[in-house]
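Of the protein chains in this complex, all but one are displayed in their positions.
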Amino acid sequence: MNQRLAKPYGSLINRDQPIKFSFEGTAYQGFLGDSIASALAANNQWLLSRSFKYHRPRGTLTMAGQDANTMIQLQSNPNALADRELISENLRVMAQNYSGSLKRDRGALLGLFSRFLPVGFYYKAFFKPRGMWEKWAPLIRKKAGLGVINQQLEPDYYDKQYKFFDVVVVGAGPAGLQAALTAAVDGCEVLLVDENPTLGGSLNYARFDAEGLRGQQLRDQLLQQIDANNNITSMTDAVCNAWFADNWLPIIRGKRLYKVRAKQVILCTGALEQQAVFHNNDLPGVMMSSAAQRLIHLYGIRPGSAAVIVTGNNDGYANALDLLDAGVQVKAIVDLRDTPTQDAISKAIAARGVRILTGHAVFAAQKTNNHLSGVDIRPITSTGICGPQSESISCDLLCMAVGYTPTYQLVCQAGGQLSYDDSSAMFTLTNCPEAMQVAGSVNSHWDLDACLAEASRAAILATNALGFTETTIPEIIAKTGVSPNHPWPIFPHPSGKEFVDFDEDLTIADIINATRDGYEHIQLVKRYSTCGMGPSQGRHSALAAARLVAAATKRTVAQTGVTTARPPFAPEQLGHSAGRSFYPARRSNMHYRHVEAGAQMLQAGEWYRPAFYGSANDREACINNEVVNVRNNVGLVDVSTLGGIEVRGKDAGEFLNRFYTFAFLKQPVGRARYALLTNEAGVVIDDGVACRFSDNHYYVTATTGGVDRVYQSMLKWNAQWRLDIDIANVTSAYCGVNIAGPKARDVLIKLCLDIDLSAEAFPYMGVREGTVAGIPARVIRVGFVGELGYEIHVPQHYGEALWDALITAGQDQGIQPFGVEAQRVLRLEKGHIIIGQDTDAMSNPMEIQMGWAISRKKPFFVGGRTIAELQKKTPLRSLVGFVVDDLSAPIPLESHLVLQGEQMSGRVTSCNYSPTLGKPIGMAYVDPLSAQAGSKITIKSSGGVRVTAEVVALPFYDPNTLRQEL
Amino acid sequence: MKLLTCPLNGPRNISEFTYGGEFHLMPDQNKTDARQWAEYVFFHDNAAGVVTEWWCHTASTFWFLAERNTITDQVIRTFEASEVFSQRKAFSVIEDQA
Partner (left out) sequence: MTTLLRRSQLSRRHIALGAEFEQIGDTLLVSNYGSSEEIAQAKSLALIDLSTLPRTGFKGAGATTWATSQGVKIPERPNLALLQKDQSLVVRLSYHELLILSNIDPLSTQIERLDSMAVGPQTYTLPRADSHCWLAVTGSQAAEMFSKVCGVDLRPHKFANNAVAQTSVAKASAIVVRHDLGTTHCFYVLTDVSAAEFLWDCLIDAMLEYDGGPVGVASMRELAAEG
């Protein structure tokens, strides 16, 4: 039977555009604008899913995307909400969480065993013996599963965007519309955001008067003004998913996450209708009264043919009028109140002859074919208790109108306080931050005019605070009218199955048993029972659970409180956080020369660097060849990533003296000096060389990964010392190479005509300025790899030209590029440490045998006092070199343990096969007692194999440094 | 995301800044015993209430100071380091150190 109503019902759908889709393999037709749930409802398909634990049949509950009942599987998206997701041509929709078929789910038998699945089941059943959980988890996960991720799917493009507004109004119901209009004064940029497809909120579907005219009239009038106002930007289908510090709002629309900064926020987030709790209250056909009204007005769908309404307020009567107008037979209004308040709407109902049972409740619902078929009505004898007199009424629709909770999530995330008054069953919100206002039903205003007045007032507060207006602030809007919240719409049944939390299949007994198991605090009840932890995050369970816990622990709901609702408000797709992110990548000017030479590039921090040149399959051979060529001929390595900092001014020497451990005041011009950096705790944090180009000019290198921190640290210290210097980070302004090997001079001499390269004129640790291949260059004689070598630093844009010139000039000498990996081996052979690899967050200079780099003759340096104290103590460990003579042993790797007996006494920091020595060499922290050359240490290598290594004096290679001083 | 007002660059998202630790004046290392020095280096006040902190605007490497209430996370004010450090700093020397 087609449930579709004629126009003007169905404001969201376009009847001229039919759309075909399938659900569970059956073809259906809906209209453009239909959600999956509404299109299925139009075809009388109400069953949408099976519940999480007991596999109970579930259908539409809110029609607003606020519950987990409508979760369905799309090819691209598991756990999609059928009442949120629109149909599209040929969309394939499947139900989820059933075994067999949706109609006949074998898993539903679990419901029969529900007494074996008590609250806290997981904790109780799997706490011991150990290993039980691992055994059962796969089965339980399968039964209690949600949707399935399609791993074949090509990921879509998700991204982010910043937005800036003076005022953001969240929620575009009557209060939100009015707040936006009042706030949109001259110059004030307003964003109005709503998660629904259209603006208007309840004006689109709720009934505010007996005639059913006011909502639409007000909506048309407000929307017209909004449309005409250029200061208002509207975003629909957009959910404001959290509130973060200083009004930072993540708003999700489609595949984009908007990061919105608002100077003022006005929350008009409305209220969420709550279910009544009774036996079988979760059957398809049982829904919120607002869901029935949404079906009728938004989608033009008759929500049933024969209806019963259970109500605790007069909204149930308005709902009855809507149902009657839509041609639904209203069999009875079951009013929980003994003496309902009378208004025009309730009088209109009486006039239409609808049967009204006051002081009655729905005690139970009955089902046929997975759908509601009737209700058991009983009189209420006392709070939550029904008398024995029973009347069955057959119906296929039960609407629940027993009250609301404010949509308080964002308010509370901002520090707002939610409280509850047990006598009126009303909520209040207090303690909002200054730049946040709340208005409307979220603030427990139920009268439409009061909502509008409060929204205007909130907007005036906002624009006054922003300085746009100086309007007199209206009086606080008094809360008039009767509370729509019935204090106790909860009716236990001997057979249970009165659901408090639909997501997690929790019943009255589960909540009460949680308190009996000793978990009386509402937060503990939540964690123990999982109440409120499902996809709908307690929207419909928090209040009922709080009431039950309050009663069970003999407290008020106010004393019990409700659980906190943390971000996100609505489920987010991973794409929204994982979508387009920025990872800056840096390339040296010579980058493409490495690529063209066949380098395997690696990313070291942000920088691309050549690991080695050649095929990845020949890794070891390539690295060894590069090492051998540096030792025998000459190699060229790109060191552009090395940090470079200019320290200039008359206090430049004084600054370095204070900043680094060594002495720099008497450093001769034209010389480089090793610069070791410690922090105030005496821990080694960086190193480099300081090149003195003139009395007032040092050029200091720093490690690739450390330079930004070193530069920041330099500026921080000089903000305190106020020395007469300037510090500039010029890392990227210079490209650099290290040309190293016994034939390095023979190559460089061809290109460098204006510097005397002879060993006497330009000794080891000398620095010169001149030209190389006509390029202005700073040339530094360093020995990181242990051979005659020159670091050549040139302005960045000459990098490629310098590289080409050196490679060409070095052909006769057998020049070959070498990569980071060969460089690591070469420096290890030479016994040079790498900060951060051979040091850690505790390493002091003495431990790493760098006591020689500490000057004791200066009044101060950073870390100096701490180092002086450390020098008085016996060191706890020593960094030593070791060799492994057993070539059959697995080569130790970084972080392998050094053992003393079975106790850890240290660890390996670097270890490589040395082509030069023909065996593995490495560095390790060891007990100082084992630090003497000749000591044997035991290393727990790969696979737990104990490898014996011998401690040797560093360096491994060229101990008399003859080669680097050639 | 919090906002922080840089004295040079104005209000910016806190992700543009680097935290530089609690602000403390360094005691004179030559007049401080080991215990007091360790207090300065290793022990942080971690006070509940208004504290002064170092912050650096990363893009411009501009260091400044902020007074922040650690209970409410309200930043009370930010100001340039020169308000505190206006003179060239000299370090004491112990004469008989040799």
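Order of writing sets the chain letters: A and B. Residues in each chain are counted from 1.
FYI, a residue touches a chain if its C-beta (ideal position, glycine included) is under 8 Å from a C-beta of that chain, and two chains touch if they have at least 3 such contacts.
All of these numbers come straight from a predicted model, not from anything done at the bench.
K.L.:
Give the residue, chosen from A:A773, A:I792, A:I854 or A:I867, that touches the chain omitted from the document.
P.N.:
A:A773
K.L.:
Taking the entire complex into account, which one of A:W243, A:W446, A:Y519 or A:Y798 touches the absent chain?
P.N.:
Per the contact definition at the top, the residue touching the missing chain is A:Y798.
K.L.:
Hey, which subunit B residues sit against the chain that's not shown?
P.N.:
Touch with the absent chain occurs at residues 8-10, 12-13, 15-16, 57-60, 62.
K.L.:
Using the touch rule from the top, list residues of subunit A that touch the missing partner.
P.N.:
159-164, 259, 261, 580, 582-589, 592, 606-607, 640, 646, 648-649, 724, 726, 728, 730, 732-734, 771, 773-776, 795-798, 801
Assume only the chains that are shown with their structure count from here on.
K.L.:
Measuring centre to centre with CA averages, how many angstrom lie between subunit A and subunit B?
P.N.:
Here subunit A and subunit B have centroids separated by 30 Å.
K.L.:
Where on subunit A does subunit B make contact in their complex?
P.N.:
The contact residues of subunit A facing subunit B are 244-246, 248, 259, 261, 658, 680-681, 711-712, 715-716, 719-724, 729, 859-860, 864-866, 869.
K.L.:
Within their complex, state which residues of subunit B touch subunit A.
P.N.:
Contacts found on subunit B: 1-3, 18, 20, 26, 29, 32, 34, 37-38, 41-42, 54, 56, 61, 63, 73, 81-82, 85-89, 91-93.
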